[in-house]
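And then subunit A:
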Amino acid sequence: MIEIDAISKAYGDVTVVDNVSMTIEAGSITVIVGTSGSGKTTLLRMINRLVEPTSGSIRIDGEDNGAIAPHELRRRIGYAIQGHGLFPHRTVADNIATVPKLLGWPQDRIDARVEELLNLFQLDPASFGPRFPHELSGGQSQRVGVARALAAEPNLLLMDEPFGALDPVIRAKAQDDLLAIQKHFGTTIILVTHDMEEAFGLADRIAVMDGGRLLQYATPSEMLASPATDFVASLIGTAERPFRLLALNPVERAVEPGAAEGKPISADASQRDALAELLWSGRPALPVTGKDGAVAGRVTVDGLLKQARPA
Partner candidate 1 sequence: MRIGLPLLIRLVVFLALAIFLARPEWFASLLTPLTENGAPPVYVQSSLLSLTISHLLMVFAATIASTIVAVGLAILVTRESGREFLPLSRSLVNIGQTFPPVAVLALAVPMLGFGTWPTLIALFLYGLLPIFENTLTGLTTLPGPVMEAARGTGMTGWQRLIKVELPLAFPLILGGIRLSIVISLATATIGSTVAARTLGEVIIAGLQSNNLAFILQGGVVVAALAVLIYDSLLLAERIAARKSGLNRAP
Partner candidate 2 sequence: MRFGLNRIDRVGVVVALIAAYGLVAPFALFRANRIVQGEGRSLLSALPPSLGVILLAFSVIAIVMALLRLPLFVKLLTSLVMLAMLAFAIGSAAGFLTPEGNNYARVSPGSGFWLLGAAFALLATDCLARLRPPPWGRIAILTATVAAITFVLTSGLWDGLSIIKEYFSRADTFWLEAGRHVTLALGSLAVAAVVGIPLGILCHRVEPVRSAILNLLNIVQTIPSIALFGILIGPLSWVATNVPGAADLGIRGVGMAPAFVALFLYSLLPMVANTVGGLAGVPAEANDAARGVGMTDRQRLAQVELPLAFPVILTGIRIVLVQNIGLATIAALIGGGGFGVFVFQGLGQTAMDLVLLGAVPTVTMAFAAAVILDAIVELVAPANAGRKEATA
């Protein structure tokens, strides 16, 4: 659990983070959203003390992060950034091994960990381990960057626009990978982005920042139902609201009894995908299949429209 308590950062007369407090549950994904200059990156960097706060405190699992030497603190917290920041003079394997080496792990444990992570990120250890960063594609570099951040089995992973430099197709894949890996390790993730789509796609809770202040800190559906300010509403985009809400919930929750013609849709697909399929194929209803593959009912346009507004 991360407890951010009345934290502020000022450079001279300019306050970039203004009295922000929030509590982040262990094992959750929190996404901090805001425009550039909103203070979101500064807030993130105060957690691993790349920036020292002017006032306030941050406790990680009850321990004040100001009480730990900055470099030791950072070795315990994963950190992945936009443009990956891989060390160009070290191989992929050496890059991933950075923090374990700093922590003095035995070599065989390091090797095992590097291999595990490369496999996890679908990079063949024998082929990718000895490569240098300039021999990787953008998507591969980004995966190695996240693998490096996770190498020392941190409980907490900070990510600063980690997918910012990727093209849309690779980005979507990277986001899915991140969700899978978060499930696998149960890591607490705090991610900064300016992309609302990304925030809604990943977050358990979203924090919206503007002008250094925390405007709203809520689950995605709460934020859709009742945006705290006009700024939050405009960031969500009024035209996007129903679709974002549909995207948050699985078809499962909109299943009605009855039968339908045509190609079925899986119960754990998102309601947005179901609506899109209905609109595009011109059908009034789709059959829904459960986990076992048997048809569990159907989903209709009318039924989904009811779901597209907050209850």
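As a convention for this text, a residue touches a chain if its C-beta (ideal position, glycine included) is under 8 Å from a C-beta of that chain, and two chains touch if they have at least 3 such contacts; residues count from 1.
As a selection rule, all candidates are chains of the complex that A comes from, given by their letters.
Only a predicted model underlies this, so the values are computations on that prediction, with no experimental measurement involved.
J.: Please state which of the candidates 1 or 2 is in contact with subunit A in this complex.
T.: Looking at every copy, the candidate touching subunit A is 1.
J.: Which stretch or stretches of subunit A touch candidate 1 in the complex?
T.: 48, 50, 70-76, 79, 81-90, 98-99, 102, 132-134, 145, 148, 158
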